[in-house]
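First the structure, which I've put down as structure tokens, then a few questions once you've had a look.
Yeah, one chain of the complex is gone here, protein chain that is, but the others are all in their spots.
Now for chain A:
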Amino acid sequence: MRKSKFYWALSDGWTMSGRSLKHIFREPESLLMAIGLPVAIMVMFVYIFGGAIETGTEYVNYVVPGVIITCAGFGSSLIAISVTQDMVGGLFERLRSMPLLPSSLMVGHVTGGFIRNAIATTVIFLVAILIGFRPSAGLLEWLGIIGLLALFMFSLNWLFVAIGLITKSVETANAATFPMLFLPYVSSAFVPTETMPTWLHAFADNQPMTPLIETLRGLLIGTPIGNNAWLTILWFGSLLIISFILSVVIFKRKKKE
């Protein structure tokens, strides 16, 4: 039975993705964490801080894009942990001694992470609607939202695959997930950046999360987008390419050790 390399690459990626999918439902802790944490943050902001924050719209409408990004970012960062687990355990070694492209292992984690994220973000959207979120987006806007979120998730997924390949222990990989929990706070996710001190304002305005959130917000509730959409695609498109190349390079270097 000889089939093309391309066929086997797809087949292996598919097999590994199937494994990651099984993991999502057999280890529901990480799915629950990926959903529970952002929901808690959302509820906290809407009901506790939201009343005091002046955003020009209903606060729940303002905050949803930020919560979605926090959710997706955190969800992606969990990939680092599972990649490290495979490296520390023997699976990675065994795959490398077999006649297949071991990079299918990475493909599996990226796809699995994407599906987990898709589930988590859907749940968050639903919870948001339950607590009063009323988006004005039409079909085209929703397609845009899905496209942008997919770009965001895939670029982060590959970034965290790279991080998972570098880290030597599961604990370190765990620590690598924390920045993703905090980065959205220093953006326009929860409060308008103008309310921050000047130096922080400058950082918040120019970090990649802000144009992404502004674009999502514009698509969801019709606030002006300006050139944020292009900035977002530029930022996360580059991140996707860089992370992907980085992962492949680190992966190949592992072989020579």
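Operating definition for what follows: contacts are C-beta pairs under 8 Å (C-beta built on N, C-alpha and C of every residue); 3 or more make two chains touch, one makes a residue touch a chain; residues count from 1.
Rule of thumb we're sticking to: contacts and distances are computed from a predicted model.
Of the candidates "Heptaprenyl diphosphate synthase component 2", "Monosaccharide ABC transporter membrane protein, CUT2 family", "ABC-2 type transport system ATP-binding protein" or "Repeat domain-containing protein", the chain left out of this view carries the UniProt protein name "ABC-2 type transport system ATP-binding protein". Touching the missing chain, out of A:I53, A:L100, A:M196 or A:V248, is residue A:L100. The chain not displayed touches chain A at residues 1, 8, 11-12, 15-16, 18-19, 22-23, 26-27, 89-91, 93-100, 104, 255-257.
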